[in-house]
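Only one protein chain is missing; all other protein chains are in place.
A, B and C are the chain letters, set down in written order, and residue numbers restart from 1 in every chain.
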Amino acid sequence: MTTTTMLMLETHPAEIGLDRGRLAAAIDALIACAQACTACADACLSESSVAELTKCVRTDLDCADICSTTARVLSRHTGWDAGISRSLLEACATACESCADECERHANMHEHCRICAEACRNCEQACRDLLAATG
Amino acid sequence: MTTTTMLMLETHPAEIGLDRGRLAAAIDALIACAQACTACADACLSESSVAELTKCVRTDLDCADICSTTARVLSRHTGWDAGISRSLLEACATACESCADECERHANMHEHCRICAEACRNCEQACRDLLAATG
Amino acid sequence: MTTTTMLMLETHPAEIGLDRGRLAAAIDALIACAQACTACADACLSESSVAELTKCVRTDLDCADICSTTARVLSRHTGWDAGISRSLLEACATACESCADECERHANMHEHCRICAEACRNCEQACRDLLAATG
Partner (left out) sequence: MTTTTMLMLETHPAEIGLDRGRLAAAIDALIACAQACTACADACLSESSVAELTKCVRTDLDCADICSTTARVLSRHTGWDAGISRSLLEACATACESCADECERHANMHEHCRICAEACRNCEQACRDLLAATG
């Protein structure tokens, strides 16, 4: 999958003002995080202790939506708008951090929360790296 | 449609710390903006002058994605996270403003851009009102 | 909101082979259903009886995703592909029917499920009407 993201960046006709390797890594981290959060929300729903996991489900759903949207915005380079990208990356890093915090509270009990928290931390870092590189 | 959004808010079992009328108005403005941007992007694609509208298509697509995601996040009240909501509302207001600016540049030529710009301005204002109310 | 959807259809430069009033009604029903399902999933999460509502949450989430995507596809008229639209409308009608059935099982207990079921039935009918009109 990383390969496809990078290939699409390399064959894009527009000038891309960012390091393509870093950008591809961020897009892949966003997509992986969105999938993990979607799956973790559903895994929490299937736990017998679901009543204790409702905040986790909700944060997973928010994080999945925000990461998916951020991956799409970062995949576009026609008429690049730094303001949109930067404010969305800030929101996405915030969501990933909140979701990682919430999932970590259940990581000892639920392996899906532990794996999802890792995907969120990885994605948060990728967003912050990209923000630093475009600052 | 406004009716359904408001009914869903009124029957939600969680405590909602925001004015429900203002919140329903924001969700409806976000949804209307997302639809208008999706339609405007496609209408631009069908114009013979599409080559001059590519930035408009791109900004429409970003704005549609961000508004859809923001409408979803604002429709959730379980385990509310003010940090996620606020940073996403900031990003959404930024996207709506950029998209309105871009669409207004073509509003004299293309009626779909004029209508879309109005939906974006309305949505930007609804986001900023909600931010002010939760500040 | 209906107004904006209809205005965007009326100002679209492409030829649209469907009745615009019926199409606008379908798009608005899809969008309203997506919002109701997103809100109902979250309202279920906030119920003390959430453990009995997990299938409802899941079906709500599926239905919200499918309705949102169908609304987007129906908002595009450039290079219309009847095969994609028809197969997606079939899937969407199936999802709406399943979600309405599930929500109706809880409609006596939870008003949000009753309202959501109505939005799903309305949307299912709009999808089937559009399928019949394009058959």
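Definition applied: contacts are C-beta pairs under 8 Å (C-beta built on N, C-alpha and C of every residue); 3 or more make two chains touch, one makes a residue touch a chain.
In this text, all values refer to a predicted model and were calculated from it rather than measured experimentally.
Q: Using the touch definition up top, pick the residue from A:22, A:77 or A:105 that touches the left-out chain.
A: Looking across A:22, A:77 or A:105, the contact with the absent chain belongs to A:77.
Q: Looking at C:88, C:107 or C:131, which residue reaches the missing chain?
A: Considering the complete complex, C:88 is the one touching the chain left out.
Q: Could you please point out the subunit B residues that touch the chain left off the display?
A: Residues of subunit B in contact with the hidden chain: 41-42, 45-46, 48, 50-51, 54, 57-58, 61.
Q: What residue numbers in subunit A mark contact with the hidden partner chain?
A: 1-2, 4-5, 7-9, 11-14, 27-28, 31-32, 35-36, 38-40, 42-43, 45-47, 64, 68, 71-72, 75-78, 110-112, 115-116, 119
Q: Please identify, in ascending order, the residues of subunit C that touch the omitted chain?
A: 54-59, 61-62, 65-66, 68-69, 72-73, 76, 78-79, 81, 83-84, 87-88, 90-91, 94-95, 98, 102
Operating definition for what follows: only the chains that are shown with their structure count from here on.
Q: Quick one: most central chain, C-alpha centroids?
A: The most central chain here turns out to be B.
Q: Report, in whole Å, the distance between the mean C-alpha point of subunit B and the mean C-alpha point of subunit C.
A: 19
Q: Indicate the whole-number Å distance between the mean C-alpha point of subunit A and the mean C-alpha point of subunit C.
A: Each chain's C-alpha centroid was found; their separation is 27 Å.
Q: Can you pull out the residues of subunit A that are in contact with at least two other chains?
A: Expected reply: 54, 57-58, 61.
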